[in-house]
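Apart from one protein chain that is not included, each protein chain of the complex appears where it belongs.
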Amino acid sequence: MTDQPLLSVRDFRLEFDTFDGVYRAIDGVNFDLIPGESLGIVGETGCGKSVTAKSILGLVPTPPARVVSGQILYNGEDLLTVGEERLRALRGVEIAMIFQDPMTYLNPVFTIGQQLVDVILAHQRWRPSEQRLNRAQARDHAIDMLSRVHLPNPERQLDAYPHQLSGGMRQRVLIAQALSGNPRLLIADEPTTALDVTIQAQILDLIAELMGEFDLSVILISHDLGVVASLCQRVVVMYAGQVVEDASVTRLFSEPGHPYTQGLLKAVPHPGRAASTLSGIPGTLPNLYDPPAGCRFQSRCAHAMPMCTTVPPLYAVADGQRVACHLHAPEASRAGVA
Amino acid sequence: MAELTKEAHELTVSLDWRERHVSTIRMLRLYARTFARNGSAMLGLGLVLLFLTTAAIGPYFVPFPDDATGSVHIERKLQPPDAVHWFGTDEVGNDVFTRVIVGARVTLQIACIITGVAMLIGIPLGMIAGYMGGWVQEVIMRITDVFLSVPGLMLAIAIVGALGPGIVNAMVALSLVWWPGYVRLVQAKTLSLKNEIYVDAARSMGAGSLRIVFVHLLPNCTSPIIVKASMDMGMAILGAASLGFLGLGAQPPFPEWGAMISVARTYLPDWWWYSFFPGTAIVITVLGFNLLGDGLRDILDPKHRE
Amino acid sequence: MIRFTFKRLMLMVLMLLGLLAITFTISHIVPADPAALAAGPDANVEMIERYRVEYGLDRPLAEQFLVYLGKLLSGDWGKSIHTTRPVWDDLVTYFPNTVELVVFSIAIAVLFGIPLGIVAAVNQNRPIDHVIRVLTVTGVAMPMFWLGLMAQLFFALKLGWFPLGGRIEMMTDPPQAITHLLLVDALLNGHFGTFVDALHHMVLPAVALCFPALASIIRVNRAEMLETLKQDYIVNARAQGLSTFRIVAVYALRNAMLPTMAMIGLRFGWMLGGTVLIETVFDWPGIGLYAVQAAISSDFEPIMGATIVLGFFFMLTNLLIDMIYGTLDPRVREQV
Amino acid sequence: MLELRNLSVHFDVSKRGKGKTIVRAVNGINLNIGRGEAVALVGESGSGKSTVGKAALRLVDTTDGHILLDGVDITHLERGRQMPLRRKAQMVFQDPHSALNPRMNILRSVAEPLILHTALRGQALTRRVIELLEIVGLQAQFLYRYQHELSGGQKQRVCIARAIALNPDLLVLDEPTSALDVSVQAQILEFLKTLQSDLGLTFLFISHNLAVVRYLCSRVAVMYLGRIVEEGATETVFTTPKHPYTQALLSAVPWPEATQPKGHAPLVGDIPSPVNPPSGCSFHTRCPFARERCRAEAPTWRALAPDHLVACHFAEDLAAS
Partner (left out) sequence: MRTEYDGKQGVLMRKLFKLTLVAGVAAAVLATVSPAVDAFERRNGQKIMVMAQRQAVPIMDPSIKYDASIRTMQQAMYDGLMKYTGTPPTVTPWLAERFEASDDGLTYTFYLVKNAKFHNGDPVTAEAVRWSFARTLKLGKGPAWMLNAFLKAENIKAVDDHTVSFTLDRSFAPFTSFLPWWYIMNPAQVMANEVDGDMGQKWLIDHEAGSGPYKLRRVEQGTLYELERVQDYWKGHKGPLGGIIYKLIRESSAQRAALMKGEADISTGLSPDEFDQLAKIKGMVTSTEPALTAFGIKFNTQGKYTSDKNLRKAVAYAFDYDALVKIYNGRAVLQTSPFTDSIKGKVNVPNMPRQDLAKAKEYLAKSQWPTGGIELEYVYVQGLEEERLMGLVLIDNLKDLNITVKMVPLTWANMVARGSKKETSPDMIAIFATPVSTDPDAVAIQYHPSSHGAYYGVHFYDNPEVTKLIEEARFTGEWEKRAPLYAKIQQMITDDQPEIFGMMRERRIVYRDWVKGFEYSPVRMTEEVDLYPMYIE
């Protein structure tokens, strides 16, 4: 494992041209992913975590979306500029993605087998001709993939339609499909949100297992701190289109640096501990059509200060923890601005 | 906590109409803006407005008002369009322009009556079928299916054939074949709305069936009904014109466009203006209603909003 | 699937009965006296009564209906009071012509409508999309008979590219009737010239007839393609690296075809109704023309015959469409 | 306050000519809720917990058993005589967005129960609605807004205002926070807690979220495939779960902290279909401790401790191991 990041998102900004004006969905997102690492991105609805993930594979329709600035470097290659043809060659082969609701992400009118085989065959185009699989081989590969995601009776399931499977099985199919091209990076966008807890546990275990088996790096996007905690080594916290904190899991839960992260932790009831009190974060999300200058959390922040009208950079705090809050600014600069 | 604060009390009293309906106004503004950006919808609105204006005031400004009710001036029959007779004259010397303009009002009446009657029959039946379910729905929907199982125009022709030709009978026939569409639409909509949680909520508060149907369901069905009604205005005009064309609809000298074409087609192609102008009037009006309906769908039905 | 078909066929029988009841009622509220009609202009009272008894018009309505049903089942579809010809013979003569026209027409509408819908959707808001949209909007707004008349005037009368009307060239002897479908019979008999001639006669009426349907199909297919292309599974298909052509032409099209099929079914009904107008304009010896003439002479057995046949045909096509639906969408297949 | 006796709710979802298809959503459950108590009903999707809530309010018909509200049997109360029931018991739904009629402004939505049950009209009605909105922490300016102009948390507050408009004794809360973000969920939970103690309400709280349940409720009943498998005081059930399903459920929930719960052994397979529930103990298909007896014989509902009931043949053995 080298420290050379596999994926590096740098100063990524993205806007949507909508009917009501320009919606500034993503405003300066920065994070790196080291090979073999599993990175969690957490945040509440509308924080831009899903858009960021989809942008990596160029899946956000443009227009209405528009990339304002930034780079998404995969192995040094800027995915924002390589073009559709190159992205297609990367999709599923280098970078794969699974999604939130396994029902809607599978085409209801084709069998599991048809959809799997189609994807496998599509990948053959990028392979050396002598290694290409024909349809029968692709089918075998599909069965192999289904058994590797522990889908019972894989051969029979090939002829099943999505609606005939349970939610957990569908998610397994999606995972099989995503990994069929043997990618290096898996982006999982809320993969367990639509599932029951017992199934969620199965899927999380499966992803952990496959990470080792396929030598995968994983980006896990979730609104559930628990899910992230159970799978990831490092967490990026997003709020209103910005990264507010980037820390290792241990650090994040023990020493949350950003007031938002702190609030979030206080708002989550704990299943393992008796009830004490909960406190929500007062206020609502800022209007992203006309976001406030500087820190986007300032209106809800108990520690807001004049300096917050400037955009806080990601201050390195400790142990790889970086926090975008002026509270963590070096004394000098804080005084300077105040 | 339960005591009402003074400000809140004053707020309710002081709110004027505008403030109370601020949300509605905002919504309508949004609609208007969406609509205004949609070029074809605006064209449709323009055409429909033109049509409505013509229907409203046209008959008072036509050059030969008598010609609309059937007079005979054989001496000036079949004259091509000129400065006096803008659209030429017909086979008994009536001014085609006058008749086309007056025809707008007639056409509007026909379209309104056909869609109106169809809605009056279809919407209650659809709501009853969708909400009650069970055998009531079975009966209503099967009858609807039977009516829909034969092409509408064909059935209308059979009905007019039985009742005898004439504009009233044509309208009766078209209304009779038109309502099943509304039953289908409203029934489907009611069926899906019935499972909405707010309907459950209303029931949990003790609302009765009638109240649920008319207070909670009906207002939520209006969007598709408005869209369909707008489209149907155009379709009804086409239907009435088709019957008129076959000689089963309005009868001369009633200045209905379809009936005019039905007579005028025997004067094609040499006396082209006689059928050309009523035909163009039909195309423009139907086009207007269709475009308007399309535009309305775009703003009222979020699924089709882009 | 067999079970499904069987059940639908049973339902169809019920619907046909309902249809019969409705049309029978309608056609018996005729203000004129059908017996007097039949007896002809010079008939006296005695002759009229003879007709009344001969056609069973002296019996109560319900009984007449039952008698009619009984006769229908025994293959006797009654005879035209107006022409005295057996209705069944007329239906055999006229109906196949309508079938050919309508099938040819819907084929044009589908073959052109679906690709054009896709082209418009993929090029949303580009010039080609606008051109197609203008075409579709005017297509729906245009009265079919008007379009037919104009096409006839321009292409037949002015340019002379097509015949004015009719089914085949009048000097051509029709091929021996095997299926009663002229095109098929021509091919079966090896009369290739007749086949081409019949096809040539069919172009104008079929195009005029298909235009509104074509417009609707384009419109629905375009809207559904746009809708489908926004679906999650399309995003997933892209994320897995499928090619755009495959996504559009296979993955999205099949889903978009479901509502399009429904529209095709609906429009097919309109088309069957529209044949009345088109057959009138183009002198097409079909069932629409036959029915219209029966309707205006209050000749109720032909009206009923035509209505049953048209209704039956429409129901059959709907069944076919439902079956296609079933093959396209597994969920529908299972629900039944 | 609310007593469910051997309650069963089956839905007939048969299609014509395809034989009978019965969804056994609720299968003979017993549950008592005392006045002022907050009782949670937890379980995964398909366990029938929502159906219990709806049946308790007579929104669905019961197949078998009895529902007693304040000692009155309301199981077969006709439509026309349900009005007193409606005043006593109200419901808050999962998705506040769809629980509000999109064509009604907030005033009309909240006023609906008042219009149905009281003579309040005009200004007095408006004043009462404002009062209710203030109780749930909303200002009067929302009166003329529509559902789509409010945030999720605000909408749920409106729903709660509507539910308490008639001063009911019992509130059935069907997953009231699952559609909300955690920061908002925390606010609503806090608010519900104070509301319950302030107004002395009885809660039947339906949820799949164990953490939320632990925070809000004093007693909890765990449902699996239409049956209650374990019931007891929240702390007892959470700390010493006796039923293997409860144990699995608890261990499957990830904790929002760096260290995850121990003994994490996820259940295999999916929840069986309620159309065709397994024989014997319905959990035996997924139970890691299932034995022969579980397949054949449905476990009885028995008390392990005074306030701790469980339906498992081997509850004692499992607890011991």
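By written order: A, B, C and D. Residues from 1 in each chain.
The criterion applied here is as follows: a contact is a pair of C-beta atoms (placed from the backbone, for glycine too) under 8 Å apart; a residue touches a chain by one contact, two chains touch by 3 or more.
Source: prediction; values computed, not measured.
Engineer: Write down which of C:236, C:260, C:275 or C:297 is the residue touching the left-out chain.
Structural biologist: If we include the chain that is not displayed, C:297 is the one touching it.
Engineer: Hey, which of B:27, B:43 or B:268 is the one touching the hidden chain?
Structural biologist: B:268
Engineer: So which of B:72, B:120 or B:136 would be touching the chain we can't see?
Structural biologist: Of the listed residues, the one touching the omitted chain is B:72.
Engineer: Please output the residues of subunit B touching the missing chain, sorted low to high.
Structural biologist: Against the left-out chain, subunit B lists 69-72, 74-75, 78, 91-92, 164-166, 247, 251-253, 263, 265-271, 306.
Engineer: So which bits of subunit C touch the chain we can't see?
Structural biologist: Touch with the absent chain occurs at residues 31-34, 36-37, 39-45, 47-48, 50, 80, 82-86, 90, 93-94, 111-112, 115-116, 118-119, 121-126, 152, 155-157, 160-167, 169-171, 173-174, 196-197, 199-200, 203, 229, 238, 243-245, 247-249, 280-281, 283, 285, 289-290, 293, 296-298.
By our rule, only the chains that are shown with their structure count from here on.
Engineer: Between subunit A and subunit B, tell me the centre distance in angstrom, where each centre is the average of that chain's C-alpha atoms.
Structural biologist: The mean C-alpha positions of subunit A and subunit B differ by 50 Å.
Engineer: How many angstrom lie between the centres of subunit B and subunit D, each centre taken as the mean Cα position?
Structural biologist: 47
Engineer: Tell me, which residues of subunit A touch at least two other chains?
Structural biologist: Counting only residues that touch two or more other chains, subunit A contributes none.
Engineer: Can you check the complex and tell me which residues of subunit D touch subunit A?
Structural biologist: 44-45, 151, 181-190, 208-212, 214-216, 235, 238, 248-258, 260-261, 264, 266-268, 270-271
Engineer: Can you tell me which positions in subunit B touch subunit D when the two form their complex?
Structural biologist: 1-2, 4-5, 8-9, 11-13, 15, 19-23, 27, 196-198, 200-208, 211, 216, 219-220
Engineer: Residue numbers of subunit C touching subunit A in their complex, please.
Structural biologist: The touching residues are 231-233, 235-244, 246, 250-251, 254-255, 258, 328-331.
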